[in-house]
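One chain of protein is taken out of this complex; the other chains stay put.
A, B, C, D, E, F and G are the chain letters, set down in written order, and residue numbers restart from 1 in every chain.
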Amino acid sequence: MKKVRGTVIIKDDSCKGCAFCVEFCPTDALHLSDRYNAKGYRLPELLDPEKCTGCGLCGLYCPDFAIHGYIIKKVA
Amino acid sequence: MKKVRGTVIIKDDSCKGCAFCVEFCPTDALHLSDRYNAKGYRLPELLDPEKCTGCGLCGLYCPDFAIHGYIIKKVA
Amino acid sequence: MPEELTAELEIPEAKNPVESLLRMERMPHIWCPGCGIGTTVNCFARALEQSKLDLDNVAIVSGIGCTGRVAGYLHLDSFHTTHGRAIPFATGMKLANPELKLVVYSGDGDLFAIGGNHFIHAARRNVDMTVICVNNLIYGMTGGQVAPTTPVTAKGTTYPYGSYDPPFNLPYLADSSGAVYVARWTTYHVRHVTKAIKEAINTRGFSFVEIISPCPTLYSRRNKLGDGLDQMNYYKENSEIRNGADTKEVGMDFQGKIIVGKFVERERKTYRQLMNEHLTNVFGDQFTPYEG
Amino acid sequence: MPEELTAELEIPEAKNPVESLLRMERMPHIWCPGCGIGTTVNCFARALEQSKLDLDNVAIVSGIGCTGRVAGYLHLDSFHTTHGRAIPFATGMKLANPELKLVVYSGDGDLFAIGGNHFIHAARRNVDMTVICVNNLIYGMTGGQVAPTTPVTAKGTTYPYGSYDPPFNLPYLADSSGAVYVARWTTYHVRHVTKAIKEAINTRGFSFVEIISPCPTLYSRRNKLGDGLDQMNYYKENSEIRNGADTKEVGMDFQGKIIVGKFVERERKTYRQLMNEHLTNVFGDQFTPYEG
Amino acid sequence: MARTEIRIAGFGGQGVILSGYIFGKAASLFDVKYATLIQSFGPEARGSACSAQVVISDEPIDYPYIRKPDIMVGLSQEAFTKYCHDLKPGGILITEEDMVSVDENLISEFDHYTVPATRIADQLGRRIIMNMVVVGCFAAVTGLLKKDAVKKAVEDSIPKGTEELNIKAFESGYKHGLQILKQREVQETE
Amino acid sequence: MARTEIRIAGFGGQGVILSGYIFGKAASLFDVKYATLIQSFGPEARGSACSAQVVISDEPIDYPYIRKPDIMVGLSQEAFTKYCHDLKPGGILITEEDMVSVDENLISEFDHYTVPATRIADQLGRRIIMNMVVVGCFAAVTGLLKKDAVKKAVEDSIPKGTEELNIKAFESGYKHGLQILKQREVQETE
Amino acid sequence: MNADKKAVLTGAHFIDGDHAACEGAIAAGCKFVAGYPITPSTEVVERIAARFPLVGGIFVQMEDEIASSIAIQGAVWAGKKAMTVTSGPGFSLMMEHIGFAAITETPCVFINVQRGGPSTGLPTLPAQADMMQARWGSHGDYEIIAIVPNSPQECFDLTIRAFNLAEEYRVPVLVMMDECVGHMTEKVEIPEADKIEVVERKFTEKPPGEYRMFDTNGSMVPEMVKAGAGYRIHLTGLTHDDRGYPAMSPVVHNKMLRRLVDKVLLNEEKIRHIEEDQVEGADVVVVSYGITSRVVLPAVNKARKDGIKVGHIRLITVWPFPESYIRELAKKVSAFVVPELNLGQIVYEVERCAAGNAVTQLVSHAGGAVHSPEEIYDEIKGVLGHA
Partner (left out) sequence: MNADKKAVLTGAHFIDGDHAACEGAIAAGCKFVAGYPITPSTEVVERIAARFPLVGGIFVQMEDEIASSIAIQGAVWAGKKAMTVTSGPGFSLMMEHIGFAAITETPCVFINVQRGGPSTGLPTLPAQADMMQARWGSHGDYEIIAIVPNSPQECFDLTIRAFNLAEEYRVPVLVMMDECVGHMTEKVEIPEADKIEVVERKFTEKPPGEYRMFDTNGSMVPEMVKAGAGYRIHLTGLTHDDRGYPAMSPVVHNKMLRRLVDKVLLNEEKIRHIEEDQVEGADVVVVSYGITSRVVLPAVNKARKDGIKVGHIRLITVWPFPESYIRELAKKVSAFVVPELNLGQIVYEVERCAAGNAVTQLVSHAGGAVHSPEEIYDEIKGVLGHA
């Protein structure tokens, strides 16, 4: 089983594709996916769930309150 | 004959009796006289003409443009 | 979020922590993609949370501008006043009710162009409030005119061939006017910003936090500096942390080095302290301190 | 003048030298006995004379206040504008006609209360003008209210039990806003004032001369400091000349020591220089410099 | 009593306004009359000629300014010269004896009283209370207001701790006024 | 030609306003018509749905806004959805083929044309000139303005140095428009 | 509610209008004053500064009038009653914030002691030339209430009324004094605190969840809250909906504006404050306000002695203008005579409402002094050809 410590929630509708979260994730856990939202913005996505530490920095950076990361308390 | 180097002209009507001229004359040539002008201000006067060097400082101080000192060019 | 994961996890923070401080019914906000203002709001929200203040007693006052819209999105008592006048409004509010924690949150043009006089006077008086300036080096709301913070040679619509109008060094101005806490960070420095805001609101007196922030739509684009992310990377690469730096030395050039840090932290009695002490001295028991 | 003397003398300067610069038809002026404003006018007149400027090209701009009335007594092109707005009026005038020598002559309240923003912005831009502030530590014209220069504990009608409103340190504010020449003297220092004004108007850029001046009617009397002469003697005894002093250190206390001197003298390009250089860079021959 | 218009004129620092204030206060608070006081303001009014206008009446006062004063008090030459022409023919004119010299022609037009207020004040030890001497004299010669009312107004209008001196000045002025009246009576009887 | 109302709608950055500007300019400077362009301003208009309103007429234009457009150009789904209800029944509707999906019901109400403007622009090498493709298509299918006039307006409204590319895009769009018309003719004939 | 005993200076005083206005404000419960000195209004704040430390209030001298006029609004939203005081030039600088108070429905009081204008004009002399500015000086549509005292006593009484009206209608209320009234000293009787009626702010009783900032629940004036009370309100100078949120829509704008205006105009009769004197059966009616109303009296009396049937109405509330009242009156009289210390301002309204039913004659005095009663008398006589 993978060791997943943290993860993110992304609100697709709110994202404006600025990529701040992708760029400043300290573990490079995110990337810009090929998905676009209804407004035409390219959405980020958790590329490698294992990398995410749930540090929350992506959420601190996101100017659109569209993503937030957190530490998973209980791992399956 | 006295050695008079400088003197002052006082416009009585303009004076407001502040005594700046008297106080800051470097040679103490002036004093406040017993004369009052029509507005009731006590007038300065050249107490000792010999002391006046005509330095003009009294005029530089006078906020009412009421006095000015100058160097006498020709002495009788 | 990959689906396999969600299925098997408890989600303890499904809500973005900033949301409890936002008027979610007003989302999405008006800010452009890559605009840094939202990032500063994240930091502010964290700082406020960490400060353990009673949020019912926190009042936000903004002027007019893109940053001025912050007040309208925060789920606090919030006041979107007139252009440049957030500080005197906050002064009235703070003096009338000392229980309130006053935060002025506004743009560089608002606070330092039309509002410059209020800034220096409030700092001089040391009215107890925190002023947060989102400095995007431009007038955003009105479409990208040069601000009194725009670096020389940068273009704005009113100096379309590049500005030759020397800008203010905001920390220096704040310092010399009497602010008791002065810090500058950029939106890249999210943790520092958070900490600085927390420190500022915990400082008694007039505190000032400048946050350099990207305006991709109007500043970066016109100046061919790319988008918000490009600006963020510029901040990352060109910022130098120099806590305690002489504020005289922290002026900014176009795309030059940005000196960031906590520059000033000093003790000064606030306007109200001075007032109460003085009037108690004069009147003793007769003095009726303002109850409100 | 003793009569014996006049009879036998040639009188080469029967006219007070200041008179050629005054509108004598408007004398007597409105200033109270012992008011220092008239003294500053003497110094200004001497300085102007010594500067050898073409007086037809000198424009005086005042705001509103006792000092604001200076413009009306000077036989120069003189403009008595609105309260606090002398500097932007002068800015318009100077930019519109660079041949003019602009002197703003006004009071501490006018320049630094309502007018504070214009001051810091003009200094920032380095618009070429000289600002002379007669600082009597009070609002004279309106009857003795506390100004943003009134020392703490001094009384004014609006802080009748003594002020607790911390004042500005004007040279520091001027310095940190970018003024290229900053000096402070008192009306006791008539020769220094004269020299400072001369230097200031000969300096290209935004220069500032503060002159501490007695207001016996409203400041000294209410504060039981005697009359104008008493204030002058206080200046004499408590001034310390410290040229080049750090402007940060020259704040004033109630009847405390007054640090005077020339504090700042630096080179900075003026707004117009910056403009012309920049636009020439951009446009070369195509640039049409403002003919005015 | 119908509308009575009073002008008090002198230079700044003589207590001109305070005198007017005391008449007005006496009339409206301590007598049963109406009173309106109007004074000149502003830098132009500082230092040089300054004046207080008081209207006293049994009825509410409509027009607040004075137009042709019934009574004028002149405390400086400059002020006297500036305002004396307004005085109603036959009106009461009170002047400071040493400060104001009144043209013979004028005297005959008016009911003229002089009071050496400065000298009396000097004798009492403080020139500054000169105006209270004037107030006292005014009260006596005009009889416009009850003496007690004016006295109360004096007490009520001066800095605490200076009551005694001010009242002394008032009484001296009042006495002086009565004396003149008495002399006149004598003269008239003769 | 009577008054013709046109709406162009899309999101910010698609060159919506410039398209409207070109129609208006073509009509009023290079054709012999009157034109009025009105656009939405402000932060609320940034980023999200943005629209240009153009009125073209043979006579001076009085009322400047559009009320029931005769023609609508939709370049984004959001904008299309927001504005499509205004379109006059039977009006001309031009949509970007890949950006906007149009409800079947609506299609029948309008005279509908699609243009793969983004694709064409991509083929030409720069997505940013997508709007010129649209302008070309518009010119062809509406026939409202002389082709030359529109072309001139394009040349006159774009940054120097980009003429060739923009004109290419315009011509491609125009060609695409003509093709549709031709197909229709064929269909109708059939 | 009654006034605060401790604060009210009960008794008879011989004070000027400026000082009386200060006492009125204190009696009305004003706890915050921000000001910037300007002749001839400064005495109001000078007295405030002297009195507040003893009665529990805060005075702050701001850096200018712009700051003063917005600081008081901050204080109001902090829960206090507040005012600022100024004269012409400062009043001009406050215009933007009168609009802000109007759109945010912030109850507050502005005192303008009018002096000669325009610009610096005649700083120490009276005029009534800011009357139209009081109504129209800020950009956009809005309504305010303006009241005009003619004596120190009224400066006291009407300042209280100003605060009360401000609370009742949530509008800025302007007390339009003038230099003459402000600097005139007369007897002012200050009643006992429990004889002074004071309108307290109507704070909502709804809990935070249910309260909507500009929902009037059928009345015309929404209930207030204050900062720090847990409501987490948002206030903006932008056009806003019932929640107080910006809404850039002509429909919302229309709804908001109409109510802002209607709450004043439709209540005009309730706000109306007019003094009538022998209007019944009059041929000519003099319409006056402020200091001019006193100058009118000798003229009216003289004309009556001449047998002219002249009435006099004094507008104490000038804005909202008593439109229906003048309209009705115009049908009954032949002429209005309107003396003003300006070149004609309120006369425009009188003339408009007269609608040709009565002649309207301005008696204009440029200011710097009041009219002579003769000027007014002459017009009373002249207007109907009595001359």
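To be clear about the criterion, a residue touches a chain if its C-beta (ideal position, glycine included) is under 8 Å from a C-beta of that chain, and two chains touch if they have at least 3 such contacts.
Computed from a predicted structure; not experimentally measured.
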item	value
Chains on display which the left-out chain touches in the complete complex	C, D, F, G
Hidden-chain contact residue, picked from the options D:18, D:45, D:66 or D:90	D:90
Residue, one of G:9, G:54 or G:122, that touches the chain absent here	G:122
Hidden partner chain, residues of chain C it touches	64, 80, 82-84, 113-114, 116, 139, 141-143, 145-146, 148, 157-161, 165
Interface residues of chain G (partner: the chain not displayed)	66, 88-89, 91-93, 95-96, 99-100, 102-104, 114, 116-125, 127, 129-130, 132-133, 135-142, 236-239, 248-250, 253-254, 257-258, 261, 342-343, 345, 348-349, 351-352, 354-357, 365-369
Contact set of chain D toward the excluded chain (per top definition)	23, 26, 56-57, 59, 61, 64, 71-72, 75-82, 85, 88-97, 99-100, 117-118, 121, 275, 279, 282-283, 286-292
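Keep this in mind: only the chains that are shown with their structure count from here on.
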item	value
Chain-contact steps, minimal, separating chain G from chain D	1
Touching chain A and also chain E, the following chains	none
Pair of chains joined by more contacts [C-beta pairs], C-G or B-E	C-G
For chain E paired with chain F, centre-to-centre distance based on mean C-alpha positions, whole Å	89
Residues of chain A touching at least two other chains	16
Multi-partner residues of chain C (at least 2 other chains)	32-33, 117, 121, 275, 279, 282-283
